[in-house]
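Below is one structure. I have some questions about it.
Note that one protein chain of the assembly has been removed; the remaining protein chains are unaltered in position.
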Amino acid sequence: MYNFKNDYAEGAHPSILERLTQTNLVQQPGYGEDKYGLQAKQIIKEKLGNKWASIHFVSGGTQANLLVIASLLRPHEAVISASSGHIFTNEAGAIEAIGHKVISVPTTDGKLTTADMESTLQSYSLKPHVVKPRLVYISNTTEMGTVYSKNELRDLYAQCKANDLLLFLDGARLGHALMAPGSDLLLEDVSRFTDVFYLGATKNGGLIGEAIIFNHQAIGSEFEYIMKQKGALLAKGRLLGIQFLCLFEGDLYMKLAQHANLMASKIAQAIEAEGYSFLTRPQSNQLFPIFPMPLIDQLLEKYQFYIWQQVDQNQAVVRLITSWATPEKIVDALIQDILRYKQ
Amino acid sequence: MYNFKNDYAEGAHPSILERLTQTNLVQQPGYGEDKYGLQAKQIIKEKLGNKWASIHFVSGGTQANLLVIASLLRPHEAVISASSGHIFTNEAGAIEAIGHKVISVPTTDGKLTTADMESTLQSYSLKPHVVKPRLVYISNTTEMGTVYSKNELRDLYAQCKANDLLLFLDGARLGHALMAPGSDLLLEDVSRFTDVFYLGATKNGGLIGEAIIFNHQAIGSEFEYIMKQKGALLAKGRLLGIQFLCLFEGDLYMKLAQHANLMASKIAQAIEAEGYSFLTRPQSNQLFPIFPMPLIDQLLEKYQFYIWQQVDQNQAVVRLITSWATPEKIVDALIQDILRYKQ
Amino acid sequence: MYNFKNDYAEGAHPSILERLTQTNLVQQPGYGEDKYGLQAKQIIKEKLGNKWASIHFVSGGTQANLLVIASLLRPHEAVISASSGHIFTNEAGAIEAIGHKVISVPTTDGKLTTADMESTLQSYSLKPHVVKPRLVYISNTTEMGTVYSKNELRDLYAQCKANDLLLFLDGARLGHALMAPGSDLLLEDVSRFTDVFYLGATKNGGLIGEAIIFNHQAIGSEFEYIMKQKGALLAKGRLLGIQFLCLFEGDLYMKLAQHANLMASKIAQAIEAEGYSFLTRPQSNQLFPIFPMPLIDQLLEKYQFYIWQQVDQNQAVVRLITSWATPEKIVDALIQDILRYKQ
Partner (left out) sequence: MYNFKNDYAEGAHPSILERLTQTNLVQQPGYGEDKYGLQAKQIIKEKLGNKWASIHFVSGGTQANLLVIASLLRPHEAVISASSGHIFTNEAGAIEAIGHKVISVPTTDGKLTTADMESTLQSYSLKPHVVKPRLVYISNTTEMGTVYSKNELRDLYAQCKANDLLLFLDGARLGHALMAPGSDLLLEDVSRFTDVFYLGATKNGGLIGEAIIFNHQAIGSEFEYIMKQKGALLAKGRLLGIQFLCLFEGDLYMKLAQHANLMASKIAQAIEAEGYSFLTRPQSNQLFPIFPMPLIDQLLEKYQFYIWQQVDQNQAVVRLITSWATPEKIVDALIQDILRYKQ
């Protein structure tokens, strides 16, 4: 049974384990002061082309989200998110637990638009009876596998600035977004058109780890205090430092995302060729094809994946995820199994 | 300019001020131990017909809501509310600020149904990635002026018990609900078919004050600690005790609500007779008629009220609220002004 | 049994009840926008001689403390307080409940010194493993009945500014401090030498109420949101507005405190003349004499007061509090009962 349920079913890219082994007995300072991490941060800053960036490594996406938001908002301030946003749906109330409301906005494709924001701001104007929107949370890739173009991100950011809002991009799968076929968004753009974002390693070749990046000096100060307070400052920060060094000293991070996208794209093309449609247009390593139930049943005998939502009695949306570790041989087998199905 | 915007524009029923004056120099213990409050609690318990009830007086509705919810939920537990619920829309994130998500459910009339709850529970089943629904919050009267029947409340409560959910009723306008023409719901029913609720005085003749009632011993223990911690335990608790004694030793509380309802009903009948419709059926002291814009403009020259929502270019829903203090003479004048309008 | 346990055993100064009655049926906007409150704020600002002050009325001291601190601190920031400070000892963890540590400093008289602050700052320097001290909380009068001189307050404030700390003064009994015999501290000084403070009415003639004053524009913005969120924004804000108007339009507030101090002073002089000593020097309306146990037993037959702490088998410190309402006749009787005791 091969697992297409998620992109965190394996360990780490082998080069990471090798590097952990090579450096294992070199004594290093704790709590993020190890030389590997310091070097990795320097390299990432250069890739961002942003000398004002400040970078912090933490262990996972929910943790990154709650730390960033805790550090930025006053008690009465709230977050705007697509209703499919991870912080709204799948983090067990992490943001509310640090005191902030997440205002949800329905979307069809997981992407917030400037029009969404406009109408949300209008709905939250009865000061001081409502919460005050202060931060906009977007995911790229989104939870629906879609991606933001450079223009879309720039426009959202411009609107945020016009309304004194902070823009925070959840990049648990940012590699996949940047390497999406046809994407015109560069890593430097993300650093220019958001206030804060992160680069996820957990879902792109690391054991654990997200690199949080504050893009300017007006925010992010004293962030280590918040990290320590929430239990996110690892004593052996080297575990994170070494991973990010490995992923970013060359182009490993982007290559791994590219592989995942390529595997997904191959599957998507075969599905389209067979005449099936999708819930959202395939753009990255998450696919949401609509399949007849008997096909789903056949596939479930050999593969693991989620039935995302029922369309009707005869069809359902399923979610297929590929990763840096997905072998092309398995992808080919899956495609064969789809093609073999007779309607 | 007479104010139909809300039911808290005046001070208190005169008998309350008289009683405060009469008792002013009698020394009393602080923090809820005054004899007036103890007596008021005893009287309310008798009216509830519930010897297990425990009662606490606090100063307002938002405070009551956050205290009750803070005392009952563990960190990962959440509240279900209609999307028109006061805690979801108009309390500046009070519930999120104590750490809990409010799951909102769209309704047409502000009332939660058993079907709403069923589907909400299904949506929140992916343990432990989602919050755990644990408490259902309803308002009676609702924020749309509607009221729950005895059967509706009993059914909701039965479903809560079947799903290990607590039912909490916001009774900021519970007097108006109980005295609504045609209502079959009694105060005793509220104590039987909810876990906790409150009786609001702020909007029904008091200066400030809500009486929180836990209906059984399994909940509500050590509530004074929570009150003290959130700044809700008044040093001069007598201020609350005396008011509730005044309102409940006879039938003043119900009479004041009845007056407000009667005034609203008189207005509603005139509006209906003129052929206007309503956003929600008039049942209590809040009316949501749909008026042509020119009528609204004329009325706004003599009365204050909210334009609730625009229907189209020519019409809008307005909100008219009456109170214990609304003089019938003003009501008659308003009706005349509505009748005078020529379409 | 006359109650010397506290200064909140009675209702309010009669003129307050009269004013509430006179204005009772005048319709007013809610939530702090009533004309009485607006006028009271203007008057207080003039008395402070500080045009930058912003003023908010809330219902009690614990509420005032938690609101101010919630509005000013980021999550990792902490409060420094004397270990006798009300927020450290007697508010059921109100400050911790909004997320902040209270660092306690032992003192003999309830007053923080610049030396205390210096050593505390040194103890909290291991960034980011410790909390970051950001706000200094002092009470005046203190919980031991002592008062700060003008120089003491100015020096503390200078040290706060030198260390980027905010100074917050709990003025639940500020009237008593300002009217303490020999005090050189003026109301204007408090507005110059603190960042934020409050003037308490609950313990000085009001039913409920504290007037929070932010002394400059850099802090206190959007405070109404915080008030609403914590349940402190009264729908009928007029209840607070009318009281503060009554207390501050003339010199009632200061006169009431002066009476309480005078009654205490009379008792203190008699106690001293009899040769008894005190835990802290009598300065305001709280006295802490050390009495032999038999005298305490005799007095407890006629008066209520707290045994504060046992000195040894034969003696204990007791706490006697006078108020705006304490009749001189009762004070004279108490003195006689003390004099009558034969050792």
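The letters A, B and C name the chains in turn, as written, and every chain counts its residues from 1.
In this section, a residue touches a chain if its C-beta (ideal position, glycine included) is under 8 Å from a C-beta of that chain, and two chains touch if they have at least 3 such contacts.
Since the structure is predicted, the reported quantities are computational estimates derived from the model, not experimental observations.
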**Request:** Determine which of the presented chains are touched by the chain that is not presented, and list them.
**Result:** A, B, C
**Prompt:** Which listed residue, B:Val58, B:Met117, B:Met227 or B:Leu279, touches the chain dropped from view?
**Reply:** B:Met227
**Prompt:** Where the complex has a chain not shown, which of C:Gly99, C:Gly237 or C:Pro289 is the residue touching it?
**Reply:** C:Gly99
**Prompt:** Given the contact definition stated above, which residue among A:Arg134, A:Lys228 or A:Arg319 touches the chain not shown here?
**Reply:** A:Lys228
**Complete:** Which of A:Gln27, A:Gln122 or A:Gln313 touches the missing chain? It is A:Gln27
**Request:** Go through subunit A and note every residue touching the omitted chain.
**Result:** 2-3, 6, 8-12, 14, 17, 20-21, 23-30, 58-67, 91-94, 97, 202-203, 207-208, 225, 228-236, 238-239, 325
**Item:** For subunit B, residues in touch with the removed chain
**Value:** 70-71, 74-76, 98-99, 127-129, 131-132, 222, 224-229, 233
**Fill in**
Per the touch rule stated above, subunit C touches the missing chain via residues 75-76, 78, 89-93, 96-102, 126, 128-131
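Just so we're on the same page, only the chains that are shown with their structure count from here on.
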**Request:** Could you work out the angle of the rotation that brings the CA atoms of subunit A onto the matching CA atoms of subunit B, rounded to the nearest 5 degrees?
**Result:** 180
**Prompt:** In terms of C-beta pairs in contact, which two chains are most connected?
**Reply:** B-C
**Asked** Looking at C-alpha means, what's the farthest chain from subunit C?
**Response** A
**Request:** Averaged over CA atoms, how far is the centre of subunit A from the centre of subunit C? Could you give it in whole Å?
**Result:** 51
**Prompt:** Which whole number of Å gives the spacing of the CA centres of subunit A and subunit B?
**Reply:** 43
**Request:** Check each residue of subunit A and list the ones that touch at least two other chains.
**Result:** 75-76, 98-99, 128-129, 131
